[in-house]
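This report concerns only the one structure given below.
Of the protein chains in this complex, one is absent; all others appear in place.
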Amino acid sequence: MSNLAVLPIIIPLLSGIIVAFFAKNVKVSRVLAALFTIINALVAVYLTSVVFTDGTVILETGDWVAPFGIVLVADPLAAVLVMTTNIIALASVFYAPFALTVKKEQHYFYAFYFFLISGVSGAFLTGDLFNLFVFFEVLLMASYALIVLGGEKVQLRESIKYVLINLFSSILFVTAIAFLYGVVGTVNMAQIAERVQEVEQTGILTTIGILLFFVFATKAALFPLFYWLPKSYIVPNPVVSALFGALLTKVGIYSILRVFSLIFVYKISLTHEIFIWIAALSMIFGVIGALSTNNVKLIIAYNIIPAIGFIMMGIGMFNEPALSGSIYYLIHDMLIKTALFFIVGAIVYVAGTSDLKKMGGLIHHYPVLGWLLFVSAFVLAGIPPFSGFIGKLLLLEGALENDKIIIVIIALLTSLLILYSIIKIFVNGFWGEQRHIEPTEKKPLAGFLVPVAFLLSFSILLGVGAEYIYPSIESISTYLLNPELYIDSVLKE
Amino acid sequence: MEIIISILAGILVATGVYNLLQKQLLRIVIGTVLLSHGAHLFILTMGKLKRGQPPILEEGIVQYTDPLPQALILTSIVISFGITSLLLVLAYRTANENETDNMEQLRGKTNE
Partner (left out) sequence: MYKPNDLIFRTTTSLIAFILLGFSIYLLLAGHNSPGGGFIGGLMTSSAILLMYMAYGMDIVKKILPINFRLLILIGLLIAVTTGIVSLFIGVPFLSQTFTYVTLPIFGKIELATAMIFDIGVFLTVLGVTITIISTIAEDQ
């Protein structure tokens, strides 16, 4: 028993409530929000270090013993993701004052931001399937509020679709949990995993597995369920888009990783084979989307989909290098997507438009922004020594181990096209004639760039320091490949 | 009894989906409400509908009701209450702001 596991959930929740009391006073809420985020990040780092030295931290809430009560399980995977979430939160809280208008900040931005962080951390930490649904709803509720922040016409229009899609998949989630409860009689993930091994008729379980996969795939925006993502992710403010792009889809993919490495592992040849093809199609269609548009925000939003495809590919391969690659890529992508959304937010701010055809020559005024974008493109595409390279290397190694040559080719081609789609912003937006709408005055950008540099430094650290980080990631993937470790640590038998 | 409730849940889901596919925003909201009712009834059925003592560990109690589905439903009802009310406000604001409640006209263009 250790209350440490609940702290990353409860600190943001409490901070959100406290900040909401001071919502009208922007200066106070900014300071408080920054302070609480730093505290939470420190706690998350401490939790991670405890998990990696002493093993999984379990909390049985309300002193109810494991299969009966709700458990929070801070295992290495969850701890690492909570820490990454907090790094992103830290960057966002310092970016927000520059990106948002005072009126939006007053409209409870910081409160909902904290609730979002709380929900995401909860989803990573929970060891109970129904509780996972509850935390999904917490983070979705916060995201509904954030997506309409400002209440413009286009925001309202796109958010209603976003809410409906998510609501529908949430209802399916509840139904899937009900099915699973009917079959195995529990909602504790460790106990489900234990009982699933004993169930003789696996047909119904495969159906439930596919239903759950459908739910998580909708949240994670996998092919063919990504249609809702690009439009709804570009309508809110850049800082909100960054939080969404970095966290929401990743919670979906994390749930797939968790459920399909712990519970539904009895028929890998069927489920995980499908995953590989879905991954390939996500990569292809996502990158086609990114190439098809001239809207800079939309380019980044479409780039989420191939990234999810890469992570999915590792889950589909289900061997040690591939899973390590998936986890590596997951962390890398959370960081770099936030950075890219921040950069694009800054570009739209200085250029006054999101249409690439109306921009040009930004490099004369904003060289740092330009080169940061250039570096981000390299990070995203996976040019060594950046973090994307290590993740992709491991993924491809895993794929070759399973003799899946076609997906390797698709993955490499996709990487190339991703690089092209980002460089397109660089070439059209930063080079060439000065064409943007307000060419004369130079807007101050330092506030926008510091968080980006902060995130990119982590990304470079992940790539350069791979030798030191890789053993920890490898230990996570061994842990995932042995579900007994998880079951034993929760049920203590 | 389980069969009847299952069929009822099925009917609720069917009407919910039908309403969800309509063009009018209010119908869509009602559709989501019906869908979640169907899901809640379904959880209740999955916990087996039986009468009996409360599930307290004591000697001599053999037939007891399963408390977990009830707890799950209560949580789920509270959540769907929250989301429905939020959705109603959102739908109202959207209809006001865009001057239409027809989903066909809420399609949007590129580059706005």
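When the chains are written out, they are named A and B in that same order, and each has its own residue count from 1.
What we mean here is this: a residue touches a chain if its C-beta (ideal position, glycine included) is under 8 Å from a C-beta of that chain, and two chains touch if they have at least 3 such contacts.
Predicted model only: the values in this text are computed from it and were never measured.
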Candidate in contact with the missing chain, chosen from A:D63, A:E200, A:D403 or A:E433: A:D63
Given A:I10, A:V45 or A:I383, the one touching the chain that is not displayed: A:I10
Touching residues on subunit B - with respect to the absent chain: 74, 78, 82, 85-86, 88-89, 92, 96
Residues from subunit A at the interface with the omitted partner, ascending: 1, 3, 6-7, 10, 13-14, 17-18, 20-21, 59-63, 72
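Going forward, only the chains that are shown with their structure count from here on.
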Distance between the centres, which are taken as Cα means, of subunit B and subunit A, whole angstrom: 27
Residues of subunit B touching subunit A in the complex: 20, 25, 28, 32, 35-36, 39-40, 42-43, 45-47, 68-69, 72, 75-76, 79, 82-83, 86-87, 90-91, 93-94, 97-98, 106, 108, 110-112
Subunit B-facing residues of subunit A, complex: 130, 133-134, 137, 141, 144-145, 148, 151, 153-154, 156-161, 163-164, 167-168, 170-171, 174-175, 177-179, 181-182, 187, 231, 293-295, 298, 354-355
